[in-house]
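Below is one structure, written out as structure tokens; comments come after it.
The other protein chains are all here in position, but one chain of the complex has been omitted.
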Amino acid sequence: MAVLGATLVLFAGLVGVAAASEELPPLPDVSIPTDAETIELGERIVMARCKTCHSLQYLRDEETLQPLLSGITPDTAKKQFGVVPPDLSLIAIARPGGAAHTYAFLTGYENDLGDCEKAANRFISGGCTAMVDPRLSDEDALAITAFLKEAADPNEKIRVQIGIWVEIFLGILTVMAYLVYRRIKKRELG
Amino acid sequence: MAEKGSLSRVYDWFDRQLPVTELMENHATKYPTPKNLTYWWNFGSLAAIFLVIQILTGILLAVQYKNDPTLAFDSVQRIVRDVEWGWLIQPMHAIGASFFFLVMFIHLGRGMVYGSYKSPRALLWLIGCALFMVLVIAGFTGYLLPWGQMSYWAAQVITEVFSAVPVVGQTLVEWVRGSFVVSDATLSRMFTYHIVLVPILFIMLTVVHISALHKVGSSNPTGVEIDKKEKDKFATFHPLTTAKDAWFGLLVLMVFFAFVFFAPHYFTPVAQFIEANPLQTPPEIVPEWYFLSMFAILRSIPEKLLGVVALFGSVGILFFLPLLDRSPVKRAFSRPIFRWGLLLFFLDFIYLGYLGTKPPLGANLVAGQIATLYYFLFFLSLPLVTWLEAKMAAKKGAKDE
Partner (left out) sequence: MPDQKDDGEIIESADNTQTRRDWLLISTLTLATAGTAVGLWPFIKSLNPSAEIQAQRTSKIDISAVELGEQLVAQWQGKPLFIVHRTKEMIEKAEADDGGTDPQADSERVERPEWLILLGTCPHLGCVPRFEETDEYLWVCPCHNSTFDYSGRVLRAPSPKNLQVPPYRFISDTEIEVGEA
């Protein structure tokens, strides 16, 4: 367990270093909720508001099992916004900083448009985005982030649960195998 | 002994017609292993463990993966989301690649510290270098398959490297890609190399590598060969080494699975979660960590052709190590100059890796050039170092008289 602990601390440290991005302002230090209720709230908001423009193609509709496509076709979107809004199923892990970036983006709109055509956002390189300010409350932004994080990595919970058992098992087996080795060593090498 | 059991009769039936016992005793149970090996000698068997992990998980991934640009990225997401336990198998393969490289670097480094490339193990070393090349090809071809932004642009840049070759450059690039840019044709061939060519070469070369090892025997940390007749200095491979490999292997697997379960995306750059877009390069392309040093060497040389020569040379020069270093002393710690040269080489290699993550500008560019220079100087100065060390030894010998 000590080894596991040390390994985990090491990860946390290294992941932190890897996540630090340049040029953009530092990402807000948020802890993203993992409870089912918040995630569900986030899902409702995303389905009601975001899915009109964004697809979530790696998720499926529960009834029809079809990939979740956006309300408008990519062509129409391209005409309307100049860019196709990115798919959201992986967005929470597809930007430097991960889910913290998603939250930062959603809450990072500036009232002053500056040189931007549609909207100004502190967490987009260049400062401008084609997505207009969704004007989300802090809780809603957090709930959306929680849902998108879950959508991007849906197996996280089960993975960590099983992982802990696997590590405990391997830990015990490693210690036992070491004891076996020590005895053999004593016998063979004296 | 009583009547033989049916199981041992079956065994005998095989043993009469196949060298079962002979192979097992020669290569596993009774194979003589020096008693004084340290844990640095465990990394060969670790490499074998990761080879097995890669092959097993690779077969299962190949079953579900689709090698078509319109489906590849999607199929990886389907594996992770829809295939039972796919979320375990996919990161095992991806993280496994990193661990394979890590283990390989240590294995190779051990060889350099303990002069494992010298007689009688020169051929063994050469086969090892070939295995390393196969690993490089495996890493490169495999990285394209998920068809993420980083897959695509890394492949685009690395295949473009061949255009530096005079006269036939462009033809060569197209030959490698099977197309003008990285495309459907490229994905199909890289997939085929990755799942057919690479495993065949790995398995064949591993068998040859082990055969060569068992012909000449393991070296040992003293750097002095042990006479085969000194029976008391050897133990049989089983149970001493099997037990040691087993427990240490389990320890490493624990770390490996910690990554797989708790940080499966640790080595994956964020741009890999965006599907490849041939019309848009991501803001910065960084190769996987195990290619960073080579990448830094490529970029530190402003002349295109020379950069490419240095890139291939940095791996190729490993093959010439037995020729360049003719010193009879095997153990680096016993050599007054080489020991520091080698230490500096390892630090230099790591530093190059660090530079690989930085844009090659200003001070970083100069540092990269110095580090690259030392990388090659280390190898090329070995005849001189050997000569100097021989002089020093002679002087010391004269003094001692």
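Each chain carries a letter (A and B) given by its place in the written order, and its residues are counted from 1.
In this section, contacts are C-beta pairs under 8 Å (C-beta built on N, C-alpha and C of every residue); 3 or more make two chains touch, one makes a residue touch a chain.
Treat the numbers as computed from the prediction; the structure is a model and nothing was measured.
Taking the complete complex into account, the chain left out of view touches A, B.
Across B:H27, B:R78 or B:K233, the residue that sits in touch with the chain not pictured is B:R78. Here one chain is not drawn; of B:A47, B:V76, B:I89 or B:V176, the residue touching it is B:I89.
Within the whole complex, the absent chain has one touching residue among A:V83, A:V132, A:I172 or A:L189, and that is A:I172. By the touch definition given at the top, chain B reaches the unshown chain through residues 1, 56-57, 60, 63-64, 78, 81-86, 88-89, 246. Although one chain is not displayed, its contacts with chain A can still be listed: residues 65, 169-170, 172-173, 176-177, 179-180, 183, 187.
To be clear about the criterion, only the chains that are shown with their structure count from here on.
Computed centre separation for the pair chain A/chain B is 32 angstrom, with centres defined by C-alpha atoms. Note for the complex: chain B touches chain A at residues 35, 74, 77, 80-81, 87-88, 235, 239-240, 243-244, 246-247, 250-251, 253-255, 257-266, 270-271, 273-274, 283. On the chain A side of its complex with chain B, the touching residues are 3-4, 7-8, 11, 14-15, 18, 57-58, 86, 89-90, 93-96, 98, 125, 152-155, 158-160, 162-164, 166-167, 170-171, 173-174, 177-178, 180-181, 184-185, 188-189.
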